[in-house]
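The complex appears here without one of its protein chains, the remainder shown in place.
Our next item is chain A:
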Amino acid sequence: QTMCEEVKLQFYMPTSMIMTTINTLEIPEEIIEEILLNLPVKTLLKFKCVSKRWRSLISGNYFAKRHFKKSSSTTDKDLTDSTYQNRLTFFKRYQTNFFTVRSYSLRGEPVIDLSTGLDNLYPVRSSAEWGCVVGHFNGVVLITVSVRDVLLSWNPSTRRIKKIPLPSFSWGLLRDFSFGFGYHESTDEYTVVCVDISAYPEPCPAHVYSSKTNSWKKIRDFELGCPGRFSAKFVNGRFHWLLPLKVNGRGYDIVSLDSFEEKYEVVARPRCLDIGRIIVGGILDRYDHRLKLEELGGYLSLVVINVDSLWEVNIWAMMEYGAGESWTKVWTLSDFFDVGRRLICVMPLCLKNNGDIAVAVDSNVVVVCNGKNELCRSRINIVDQVKPVFYDESLVSPFGSDER
């Protein structure tokens, strides 16, 4: 009987009274933190307004790291999961304003219009200015900008940007350098490597920037050949380049740099690097294969195109770092497209350890698949835009001169 009365009473209790009961509910901060870890970046920035305590919690470096680790983890989500906080972002090229940015989910849905963000933060002064994405790590993207000779570290999710100070060594035109963007876990330090390739065939001078010291430092020269203008790919704590064998000029090697140990090494290469004579990028030759080194969701990866039959495109990944036999063919173009098409480009975007892979094909189609099965195909018009950047959203602060 009393139970019935209670239920009735609650049912008719005005909202304001219910509110009073709720206010007595005390959720300890460590539980609040567990809850907030599940929210997307945009919502967390909004909730900085809740209280000073919440702002300081959400702004903290420790929280940002835990949040990124959780949101980018692959354990219970596949790449097509709509709650997955990953973004595919494009820069428009050869327009009056380079920093027009478009952002999509892998399903092809436009996300946020980021252009206002970057426009306000870094207004473009002339049409001659354009930039290249060097790489990204922890949701922070590193961009080089021509004309102004500047490096920008940018978090598109929080719309924060920092300029990296110019190095004191001879800078010159950006096209003479190969850059790489990395991170040193144990010291929590972002690093930028810069190799002066114009010195080739002499040993190429190399410098490393550290976010801890906010300065550049000269390291051992790059002596194993010419790394080319492609940016270095950062995998397993090392920078990687694909370059011709110095000995006979036939075939190619993958060279790694540990910028802390200042050590260059040749990395175990896959069988696909042994197919005949191979050229990197640019020039096409009959019977040859074109190769491109990529960082793919933390794996070192190679796009191999048979120049004789352009539809023969395979993507390989080194599933266990350093183990030559672990190079695996993870994606084949002909499994998803009819042969005989003329191709513009194949751009691997992401590989997850559950086998999910996302690949941009022909400038406007993003195929997401798991192994042999196609999960989704999105149409995104990326013609006339530069290489897409695929990253997981994060709260991580862009590193640079005036923060930290």
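Observations
FYI, a residue touches a chain if its C-beta (ideal position, glycine included) is under 8 Å from a C-beta of that chain, and two chains touch if they have at least 3 such contacts; residues count from 1.
The rule we apply is simple: contacts and distances are computed from a predicted model.
Selecting from "1927_t:CDS:1", "Exosome complex component rrp4", "SKP1-like protein" or "Ribosomal RNA-processing protein 42", the unshown chain of this assembly corresponds to "SKP1-like protein" (UniProt protein name).
The residue touching the chain not shown here, chosen from A:26, A:185 or A:338, is A:26.
As for the chain not pictured, it touches chain A at residues 15, 19, 22-28, 31-32, 34-40, 42-43, 45-55, 76, 112, 116-117, 159.
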